[in-house]
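One structure, as structure tokens, below. Some questions next.
Here the complex is missing a single protein chain, while all its other protein chains stay put.
Going by the order they are written in, the chains are A, B and C; count residues from 1 in each one.
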Amino acid sequence: MAVSLGHNQYGKAETRVVRVYRDSDPHEIVDYNVSVALSGDFEDIHHTGDNANCLTTDATKNTVNAFAKEHGEAARQPESFGIALAKHFVDDTAPVSRARIKIEMYPWNRLQHDGTPHPHAFARSGEFVRTATVTYDGENLYVVSGVKDYTVLKTTDSEFHGFLTDRYTTLQPTTDRVMATSVTGQWLHTDTEQDWSKSFDQVVATMSSVFAGHHSLALQQTMYAMGEAIITEQPEIGEVRFSLPNKHHFVVDLSPFGLENDNEVFYAADRAYGLIEGTIRNDAFLDRAPAAGAAFDPGQGW
Amino acid sequence: MAVSLGHNQYGKAETRVVRVYRDSDPHEIVDYNVSVALSGDFEDIHHTGDNANCLTTDATKNTVNAFAKEHGEAARQPESFGIALAKHFVDDTAPVSRARIKIEMYPWNRLQHDGTPHPHAFARSGEFVRTATVTYDGENLYVVSGVKDYTVLKTTDSEFHGFLTDRYTTLQPTTDRVMATSVTGQWLHTDTEQDWSKSFDQVVATMSSVFAGHHSLALQQTMYAMGEAIITEQPEIGEVRFSLPNKHHFVVDLSPFGLENDNEVFYAADRAYGLIEGTIRNDAFLDRAPAAGAAFDPGQGW
Amino acid sequence: MAVSLGHNQYGKAETRVVRVYRDSDPHEIVDYNVSVALSGDFEDIHHTGDNANCLTTDATKNTVNAFAKEHGEAARQPESFGIALAKHFVDDTAPVSRARIKIEMYPWNRLQHDGTPHPHAFARSGEFVRTATVTYDGENLYVVSGVKDYTVLKTTDSEFHGFLTDRYTTLQPTTDRVMATSVTGQWLHTDTEQDWSKSFDQVVATMSSVFAGHHSLALQQTMYAMGEAIITEQPEIGEVRFSLPNKHHFVVDLSPFGLENDNEVFYAADRAYGLIEGTIRNDAFLDRAPAAGAAFDPGQGW
Partner (left out) sequence: MAVSLGHNQYGKAETRVVRVYRDSDPHEIVDYNVSVALSGDFEDIHHTGDNANCLTTDATKNTVNAFAKEHGEAARQPESFGIALAKHFVDDTAPVSRARIKIEMYPWNRLQHDGTPHPHAFARSGEFVRTATVTYDGENLYVVSGVKDYTVLKTTDSEFHGFLTDRYTTLQPTTDRVMATSVTGQWLHTDTEQDWSKSFDQVVATMSSVFAGHHSLALQQTMYAMGEAIITEQPEIGEVRFSLPNKHHFVVDLSPFGLENDNEVFYAADRAYGLIEGTIRNDAFLDRAPAAGAAFDPGQGW
């Protein structure tokens, strides 16, 4: 029986590097979790354990740390840091033909001291994690920005009715419900040079504003409205992908206790949860874009 | 051999209740995770399975939900919500002689829509979790407020040297290091009526300001300074307890790559971590206070 | 600007259903976490909130629960349960053109009572989670089985040397190291009818035996050897994909304490970790197989 090696990749995952910019006053910090995945001429490693082409995962970690110093300006934004790393691995390491750099960024806010912002003390924001994924194959450079763990909720302006009913449908329609989700979003840039920070902030502001103001008939509709607004307002973005768990808040039945519950008391459920996922595309970009799949695909299909 | 039952308690843990205040514009929300632990005349349940004295854990959950409606004003703050619940269980349920209500509160911020705060859309803050633990035995009422998962960091103004050295000491002294911790703090109130929200905000502001401004020679010293400032500024607080993991940020050795690292690039370590814990007390309060242990003790000794 | 909807899917994620087979003695149980993702004619939901084609996620949850009873025999194995569900959603619900059912299965072992296996008491195994993912588009039916959180370690018979060195390489070669990983594996079946339990057990036995007996020069080589053995021994398997974190165990330097450490005392690191991923294929199957990507792709590209 003929057995062969298919797609493969390796590298150091989750290098936790914090870069402090101390040459200015006040200090600045960036806090990253960087994962490197390399593909290339690695058949021999798998077949015979011949590591001659193997850049060690330890060296990829060292590179992340060293680049935080050597490429300090690039390191100020996860997208530019990812680009610098991806280009290095592919361009400077012969057996490597493709690099994928995935970065989580944990935002920090400046602490107050005696009523004014302190120059070198911070609190971790916790509101969301910013992400960037850069993929480079020596020719194409894909930059994907994103956000995750951004939990938003609205207490009204959400309906859900008129749905298909089959034998297993018991849900009652509603014209007023709590809608909440923890946003995971990723968006592909049409360009590889941007004011990354400004672009990111604008995306979050747009999705937040749309989420707040949209009168929702379905989470899918709200998701699409958020993506549509982002693409309409930011031509540098070619495609947005969302993964939105419907964080159910069920109205608690208080009637056994002689109490009315007019959408005031809710049970915040853990599982099961609806999971709504979708892609919203700028059609103009798709005409000239390489397949977006390569930009988002984590490699093993999951 | 004589075997007997010692301390025991039971109740529903982690009831996730969200209360929306919709009668005003804008809407307000509180988001709680409530755990109930009851002690009392429960020997027979253990010995024979006679449940005649057993208030079901399901009923304690129902009570939490119902009280969110019936005692809507108390439910606006975790401390007053805990007091209402604890008193109810002890005063209204004959076999219950002691109740301990532990509440986690997840703060939410109002979302911006078209540049202004939206009346009914929110994002979860994530900066910290606010906590309250109320213990009532029919006579004594202990109210403990707290914070957890509040991660703070300073990039300088932290030294560590002059320490004891034994055979197993290899650490080098330093006059400049990153200091970071994830604050878990709990403080016992000297009174059972307060403006809980104002008191909580002031504690967080004080600990943040001290953490930022303190020139630290040891995390213990910073911890004590935070506790001392809280107690000095807020006479309603009798005792503060901290549990502070030292979230180590190690300077990465970049010298093999010909690079200097003057406290610019750090490795944020997971484990092991120093864990610094301590109690700071208002001595005046201790003279007249009941033993604080009962206020903090989770019951089983862990 | 033209904006359009791309790939989308939705359904109830993480329905936690436990099925007890009580009609026999001893009782049997299966413990599942089932996620449903449906694609189809759902444009209107996104564009206008018209839910006429929307099978509610609540109904998909109800279906999972009902099928655990109605299709009790299928429900004994995650693969056959997934097939029954996927076919139902596509064949019986007009707007649905594709269903993806992802199942985690938590194995339980029978408890001992007075030295013999008890007919209705169990302990959760915890050694690994068994998984199955079934994708059906009305024509093609893909069945992927898998395992995750299966942590294995060998204390010797692992070398790593002869690797490429660049400017950022500092790792020292070794001829004897601890090798450990937490196996996530998924394999695509060439057929949609199998003795699923037997097939799964054989895969786990093969990978365990190869891992134990293989003299490793690289984790990639061990990974390939495991995949090759599985494919060689089980013609019903067309492709295996692995994601293997290298759970580093670093030799602790005890020399400052005058102690030798001949691979006896290790530090089990959390992060960063090497991540080795690869696909091993049965070439004969690939000639006649549909693209494997559809079988593994979670839908949004991540």
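Basically, contacts are C-beta pairs under 8 Å (C-beta built on N, C-alpha and C of every residue); 3 or more make two chains touch, one makes a residue touch a chain.
It should be emphasised that the depicted structure is a prediction, and the values quoted were computed from it without experimental measurement.
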| item | value |
| --- | --- |
| Hidden partner chain, residues of chain B it touches | 1-16, 33, 35, 37, 42, 45-63, 66, 92-93, 95, 159-166, 168-171, 186, 216-218, 220-221, 223-224, 227-228, 231-232, 235, 239, 241-243, 245-246, 271-284, 292-293, 295-302 |
| Residues in chain A touching the chain absent from view | 167-168, 170, 256-257, 270-271 |
| Residues from chain C at the interface with the omitted partner, ascending | 16-22, 27, 29, 31, 62, 65-66, 68-70, 72, 108-109, 111-114, 118, 120-128, 149-157, 178, 205, 208-209, 211-213, 249, 252, 254, 256-257, 259-270 |
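Here is the rule we go by: only the chains that are shown with their structure count from here on.
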| item | value |
| --- | --- |
| Busiest interface, counted in C-beta pairs | A-C |
| Computed distance of Cα centres, chain B from chain A, in Å | 30 |
| Centre-of-Cα separation between chain C and chain A, whole angstrom | 23 |
| Sites on chain A at which at least two other chains make contact | 16, 62, 66 |
